[in-house]
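Following: one structure in structure tokens, then a few remarks.
Missing here is one protein chain; the remaining ones are kept as they sit in the complex.
Letters A and B mark the chains in the order given here, with residues in each chain numbered from 1 onward.
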Amino acid sequence: MTKPESELTWKDLEIGSIVTEPGNASQYQTGDWRSQRPTLNHDRCVKCGICSIFCPEGCIEQNADGYFEANLFYCKGCGICARECWTQAITMMEEEE
Amino acid sequence: MAKRVGIEVSLAIAEMAKLANVDVVAAYPITPQTHIVEHLAQLVANGELDAAYIPVESEHSAMSACLGASAVGARTFTATAGQGLELMHEVLYVASSMQLPVVMTVANRALSAPLSVWGDHSDVMSVRDTGWIQIFTENGQEVVDNLLCAFRIAEDPEVLLPVMIHLDGFHLSHMIEPLFLPQPSEVEQFIPPNRYPFPLNPGKPVTMGAFAPPIIYSETKKAQQANLEASKAVILHCWEDFGHHFKRYYSPVESYLSEGARVLLLTMGSFSETAMAAIDKMRQEGKDVGLLKLRLWRPFPFKEIRQAVKNADVLIILDRALSFGGPGGPVCSEIRSALYHEQNRPKVISFVGGLGGRDITVAGFEYIVNRGIQISQTGSEQEFEIFGVRE
Partner (left out) sequence: MDKYTVFVPRLVTKKEIFAPGHRACIGCGEALAVRLACKALGQNVIIVNATGCMEIVSSQLPYTSWRVPWIHTLFENTAAVASGIEAGLKVMARKGKQITQGVGVVAMAGDGGTSDIGLQALSGALERGHNFLYICFDNEAYMNTGIQRSSATPFGASTTTSPAGKISIGQLTWKKNMPAIAAAHNIPYVATACPSYPFDLMAKVKKGIEISGPAYIHILSVCPTGWRCPTDLTVRIGRLAVETGIFPLYEVENGEYKLSFKFPQLRPVADYMKLQGRFRHLSEKTIKEIQHRVDKEYTRLVEKAI
């Protein structure tokens, strides 16, 4: 885990401020950006995976049963998956909070 | 045993890059550095130097290509002058802050407008703050020696900073001098191979050049400053080791006949040679004068400057660049500032001369010293004087 930037001293920085931990931005939660979330109708889902292809976040993953579900830690609620789903299995619902 | 050859300094630079076995050369021609890149091209074309020669389409791209090459761990070299140095200006800051050990020789040239291909230090002064290690040289031997050191200093794991070797355009770049060039075995012994610690490599992915919001930017700059300051120790050690191997010794501030001198003249670059002749003459006439030659420009040698002038009453500094609307001589203003808090400090007098390739003779330097002494006694309305300008 990387120290939060407000705690880093100049000595903590790597040479040339290089970041040596690949992909460590995956700690950052973008899921709290959204105002709507995708919900999946399992009866309609044909497990084609086109939603996972079109997700700009790359956060739609296939679960153990083969259904493609958005990882809500990252999902920004753009609605592309719902729009592009061929069987209209995904519906965008308002976030309650 | 080292060979002594009569060679144009520009060509010697190329030969030294060959001896250092550089991997990548980014080349863009500009007077008066063209002979360097031309000769390098010939060396590569003949198979004498195994390097990637990238004939880039501008100096901005030259330095950018150097960033890329250095980032994958290649030994990287380029050369430029005047306007070329200006065009790559923003890239220079990136090379130093990203700690990419690029080595560059700059054939110092006056800046437009008006266009001038001839030598002065205006290009040097415009890149003072770029964070590069910068070394002045006054003759061909110093150029090749310090170029050899530059590769070792830049790539040192404790440093990892780009290095600029300054030589006066035409006055030095186009001189044919008898030089000692080292043997390949001596070079191999003196410069270890480049082992950049985090090269771009799929086996170990890193991210270079992340952006810094205000919360962290200051820390990156502090790190950069600390790093440049710490490089001085490596530079001094390198020069010491060089002296040990090659019997030629370099230091941040060098002196000539300055022991006990109450009046000191300070120069940088090839004018130091003429100034030495002037000091000889004045000493013979019984004048209490000596010469200081500034070699290490960045990191600035505060300690050595203070030490060198502590017994002097008058320090006359000849700048080869003019900071318009400001202090006139940039080097003079920095030295004055360095001496400000000293208990005993000389009166510092600023001269600007040799602009755009204008020569200063021995007689000229005699005038500068005498006039400088005069100003130290009577004071002056002006912050500085331009030597030799027709009023």
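One rule holds in what follows: a contact is a pair of C-beta atoms (placed from the backbone, for glycine too) under 8 Å apart; a residue touches a chain by one contact, two chains touch by 3 or more.
Everything numeric here is computed off the predicted structure, so don't read it as measured data.
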item: Contacting the left-out chain in the complete assembly, out of B:30, B:51 or B:253; value: B:51
item: Selected from B:30, B:91 or B:159 as touching the chain missing from the view; value: B:91
item: Residue ranges of chain B at the interface with the undisplayed chain; value: 23-24, 26, 50-52, 54-58, 60-62, 64-74, 76, 90-91, 94, 98, 193, 199-213, 216, 220
item: Chain A residues touching the omitted chain (full complex); value: 2-3, 5, 8, 13, 17, 19, 21-30, 33-34, 47-50, 52-59, 61-62, 71, 74, 76-80, 82-84, 92
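Heads up, the rule we're going with is that only the chains that are shown with their structure count from here on.
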item: Whole-Å separation of chain centres (CA-atom averages), chain A against chain B; value: 52
item: Complex contacts: residues of chain B adjacent to chain A; value: 97-100, 160, 197-198, 205-208, 210, 212-213, 215-216, 219-220, 222-223, 226-227
item: Chain A to chain B touching residues, read off their complex; value: 5-6, 8-20, 22
